[in-house]
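A protein chain is absent from this complex, but the other protein chains hold their places.
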Amino acid sequence: MSSEYEPKVLMFTCNWCSYAAADLAGTSRMKTPHNIRIVRVMCSGRVDPQFIIEAFAQGADGVIVSGCHPGDCHYMEGNYKALRRMLLLRKLLGQLGIEPERLRLEWISASEARKFVEITTDTAEKLRKLGPLKPRLDYVRKIMEEVVK
Amino acid sequence: MRDKDVRIGVYICHCGTNIAGVVDVEEVARYASSIPGVVVARHYTFMCSETGQNMIKDDIKNLKLNGVVVAACSPALHEVTFRNAVKEAGLNPYLFEMVNIREHCSWTHTDRRLATEKAKDLVRMAVAKVKELEPLEEVKAEVVNSVLVVGSGVAGLSAALTLARAGLTVYIIDKRPVLGGFVTRLVNIAPIGIRGREFVKPMIDELVKMPNVKVLTNAEVISVEGGVGNFKVRIRQRPTYISDSCTLCGYCEKACPIEVPNEYEGKLTMRKAIYLPFKEAYPPKYVIDENACTKCGKCIDACPVKAIDLSVKERYIDLNVGAIIIAVGHEPYEPDKGEFGYGLTRRVITSLQLERLLDEEGPTGGRFIIDGKVPKTIVFISCVGSLIGNKTTNACSRRCCSTMTYDTLKILSKNPDSHIYILYRDIRTYGFEEELYWKALENGVVFVKFEEPPKVEVMGDKIMVYVREATINKNIVIPADLVVLFVSMTPSNAGEIVRIFKLSRTADGFIREAHLKLRPAETPTEGIFLAGAAAGPKGVMESVIHGAAAASKALALLLNKKYILREPLVAKVDEELCSGCLICVGMCPFNAISVKYVGERRVATVNPLLCMGCGTCAAACPSGAMEHNGFKDKQILAQVRAFAGVVV
Partner (left out) sequence: MSPKVRVALYWLASCGGCEESQVDAISDKIDIISNLEIVFWPVAMDFKKEDVEKLPDESIDVAIINGGVRFKEHVEMVKLLRRKSKIVIAYGSCASWGGIPGLANLYDINEVLSKVYSEVPTLQEKGVMPRPKSVTNEGMEIELTEVLPMLLPLDAVIDVDYYIPGCPPTPETFLKALETLLSGNLPPRKSVIGASTRALCEECPLNKTKPDKVLIKEIRRIYNTKIDPSKCLLVQGIPCLGPVTRGGCNAKCPRVGSPCIGCYGPLDKHIDYGAKAISFIASILDLNDENEIKKALDNGIPDPAGLIYKFTLPASRLKVNLKRGEHK
């Protein structure tokens, strides 16, 4: 078992574009980092910032939200709502001590298997450099346990 | 679901060696059975096979499973397969979750240990979600076996014919007083020189004879409600002052004192306020241009069969239809006064006006003369309104190059001594219409390539055309007798249509199809289809095909069906929690959310027939009152929380 830190990434992918791109990457036998766990939603517009905060609280080192390119959303405008929410959420995360780079919003269309590979690989790499989030959560947990004693 | 009520079966597929070659499927199954709530975990070579499916069905029956997880290939392939298997075994098909451990795992990772850990994580997340899933029933939408076709151009006619021949009831409406659409203004359609009016006549003749077809002219849709299978459409029909007794004698026309430019003659000549658009027109009767008519009544006196009644009012018609096909066509770009000299002289005309001048039945009887003289030097300027001009869309209008090259041949057949210059950005005579380009070249047409738009100056008798030829990089001046601007197709009343039918537009203003390649002739709204130039520049052949495609899709939806079943993965309001804040209403591009009252309380409500199931409203709902069936907060959060034990 390697003791080197490997980032844990939760990725929300929209059914019509990004999930299909992930499928295509697999079908084409392209290699992606093993750090990603995908949660499938129908549209990136379904992604509630509460899910993302929960993901970080559960030890995710990074979260990727991916949807269709602007103008191509299967449901017309869901991805625009996702864009607006992620931009505001990133600002908030910065104030909560979570580097904004840990939350990525990417547009990946169904045919962009290569882009899927690039983004997941790049995310894993960047998060390795940023370091794990868990120690900070552990620290808070420790304080609370100490206080209550 | 509390743990002791939960009985989940987990099935890990080997997919031959596709999964098992990288993922330790036995280990994953062992792990799955250790998860609280999982009563059985199996692994098998091909879960999608009959044997595999029976495994699941038997377990559901014998072990009383109330949740199923299959870890295999992508749900895009077999989600439906397994849902059906679950359903056949007597369990609600929505108590099922599929995990992708092939495309997303064994096919993309090489490290056996890490891939196995990932498969375990994904199974754990799916089990957590299944624990929170609830049984769902598909939504039955009653279906009305009729279709409304909006627009009677070639696309609309093609669609209406396809539908009517299949036996559906078809309502075809047009905002104009006659059927046939834009092609009735064309006489020389490339590449074989079709006369538009003759082309549509047999289509119209066949259509109007059918008992299941109802034609409404002077009619426009003013509102649409409901959803696929059952649209409620309100149509406003402007008054048709002239009854079917009209014998086409024309005495009314002679008596009418009002003259206006005739759009059926490219505005080259005048017509009366009461007129017959063209002799093949259907309905076969005179029409009154309400914008020009002064209601003086002279026509009434002149009519020998008393067919005219100016007191007729507009009327409203309500229709119930199962599907709608939008085929509202386009309008040619109208250059501004002064644009390339247009409007400053009669010697600068549009391609449409050229059509009229070449028509035997046109204002010049087919003699190609302008201002009484035969034009010797003619300059065609292409891409006006698309790539060059005061307003551009930066999109090719598709038909102009073929039309241009074909028109040169027509002109040359009338006046072989003409010198024709075609000023072009690119020549796009696609498919076998490439032949037209070569024929034009062989016949001495000079092709001048420009990159910057040419300039046009009126100098007395001649029109001076200045252009920088891009291939030889030299400035050229052509003293022309006639300049023809080949104008683009523009989206005509797309704005109104889009507003009424709640559709959307492309970047260049046409009505948007659901997906250019995968879903042509459809709009993102279920039950509303799109055909013809309304979706973007198209020729006659393409429009006819498009219309038939739209009709086929409507047929697939409605034919022989009493109802259609919609997936229940739609949004739903918990009215107990809803505060009536209305945030959700503005989120829905399909207008599926409206407002209702529970006693005094205003709450939101979702029409499950309109909802497309994106969940955007659920994410936006500030109270958590809006839920997305199959993707509820608690269901997704279960997956996120199960992420916590992830091993990388």
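All chains are identified by letter, namely A and B, in their written order; residue positions are counted from 1 within each chain.
Operating definition for what follows: a contact is a pair of C-beta atoms (placed from the backbone, for glycine too) under 8 Å apart; a residue touches a chain by one contact, two chains touch by 3 or more.
Just so it is clear, the model here is predicted, and its values are computed rather than measured.
Only one residue in the set A:Val39, A:Leu83, A:Ile108 or A:Leu127 touches the chain that does not appear here, and it is A:Leu83. Within the entire complex, the positions of chain B that touch the omitted partner chain are 576-583, 585-587, 601-602, 616, 619-625, 633, 637.
By the touch criterion stated above, the residues of chain A touching the omitted chain are 48-50, 52-54, 56-57, 70, 77, 80-81, 83-85, 87-89, 91-92, 95-98, 133, 135-137, 139-140, 143-144, 147-148.
Operating definition for what follows: only the chains that are shown with their structure count from here on.
Distance from the chain A centre to the chain B centre is 35 Å, each centre being the mean of its Cα atoms. The touching residues of chain B, counted against chain A in their complex, run 74-76, 100, 102-105, 107-111, 114-115, 117-118, 121-122, 125, 504, 507, 524, 569, 587, 589-590, 612-616, 618-620, 628, 631, 633, 636-637, 639-641, 643-644, 646, 648.
Interface of chain A with chain B (complex): residues 6-8, 10, 19-20, 22-27, 29-32, 34-35, 37-43, 45-48, 50-51, 54-55, 58-60, 71, 74-78, 81, 85.
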